[in-house]
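A single structure is presented below for examination.
All protein chains but one are shown at their positions in the complex.
This part shows subunit A:
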Amino acid sequence: MSDKQDNVTSSSEASEPQIIHMDYGTATEFGAIVERTIDERGGNAAVQMPQWLEDKQPDRALSTRRSGRNRLKTFPGVAFISVLVILFLYLPMLMVVGFSFNGGRQALLWKGFSFSWYGKVFHDPAIISATLTSLEIAVIAMVLSTVIGVMFVLAADQMSHAGSAVASWLINASLIIPEVVLGVATMGFIRMIGLKPGMLPLILAHTTFCVPFVVMPLRARLQTIDTSCFEAAVDLGASPLVTVRRVTLPLLTPAIVSGALMAFVISMDDFMISNFLTSAGTTTLPIYIFSLIRKGVNPSINVVATLLLLLAVIVTVVSSVLTNRKDD
C-alpha cells in the first residue's frame, strides 16, 4: 500500500533528476557537496539550493552606485514610445465610438450628442438580418469547434508523438495560411464536392478556423493542472469517462469558456473567408458593413462598429478574468 502511495505522488516527477535535501554550512561546504554529488551520480544530479540562499536579497553594499543610476527603467524613449503606441491603437477606435453618438446626417460633421443613429440601426432590417445570420453561424461554429477542440486536446495526449504533431499542424494551418487564399481555396473545394455557397459551407469553414482558437487556451490550461487529481479520481474507482466528465472538464472550464468566446468572436469577425462562401440570403454582418463602407461613409457604420468593439472588449475582459483566475 505504501509502495502504491509512493507511486502516485512521484509519478509526475519520475523522470526528473533526484533532488537531495541537505543542510549546508559554509559556501565551501556547499561547493564540495555539489562537486561530490556530480562525481557520484555522473552529472545527472541536481542539488537544491538551501532556502536561505534562495530567499537572499542582494546586499545594499553589493550594488554599485553606477548600476543604481543606470536603472533599466530609464531607457530613454521607451516609455514615451509605448504610450504613443497605445494611443495609436486606441485613438482611432475612440473616434469611432465618439462619432457613433453624432446626431448629424453626415458621419464626420459633429452635430451634437444623440442616440438617434442607435435607434436607426436597431430598426434597420438589413443590419438586423445580417446580425442574425452572423450570430447563427457564430453560435453553431462556436459549439462545434469547442466540442471538437476539447475532444482533440484530451485525445492528443494519447496519440503518438508524430501523429499529434501532424494533427496539430493540420489544425493550426488555417491560422497561418493567408485568409484570401483559404477563402478562394474553400470556395473551389465546396464547388468541387458539389456544395452550393450558403449556410452549410459557412458553418463548416467557420468551425474549421475556430478550432485552433479553442485548442490554444485549453493546451495552456492543461499544462497547469495537477495530474494527480485525475489519478486520485481513478484510484477512487471512477471510470475513464466519468473522470473526464467529473474531474477534467470542470478543471478545464475556464479555458473552455475562454476558448469558446474566442471562437465566437473570430467567427463573428470573419470577413475574408465568408466573402467567398456567402450566397444572397446569407450576408453576414462584416460582409454587410464592408459593402456599406464601399458605398460611402455612413453614420450607421459608426454605431455597428462601436457595438462590435464593445463585443471585443467584453470577450477580452471575460476571457482574461477566466485565464488569470488563481483560485484553482
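Keep this in mind: a residue touches a chain if its C-beta (ideal position, glycine included) is under 8 Å from a C-beta of that chain, and two chains touch if they have at least 3 such contacts; residues count from 1.
In this section, contacts and distances are computed from a predicted model.
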Review point. Any idea which of "Spermidine/putrescine ABC transporter, permease protein PotB", "Lipoprotein", "Fe-S-cluster-containing dehydrogenase component" or "Molybdopterin synthase sulfur carrier subunit" UniProt assigns to the chain that's been left out?
Key: "Spermidine/putrescine ABC transporter, permease protein PotB"
**Study point:** Identified contact with the non-displayed chain, of A:32, A:53, A:128 or A:312
**Key:** A:312
Study note, to complete from the structure: Touching the unshown chain, subunit A contributes residues 4, 7-8, 11, 62-64, 66-67, 70, 72-73, 75, 77-79, 81-82, 85-86, 88-90, 92-93, 95-96, 99, 107-109, 147-149, 151-152, 154-163, 166-167, 170-171, 173-174, 176-189, 191-192, 204-205, 207-208, 211, 227, 229-231, 233-235, 237, 240, 243-244, 247-248, 262, 265, 268-269, 271-272, 275-276, 286, 289-290, 293-294, 297, 301-302, 305, 308-309, 312-313, 315-317, 320, 324
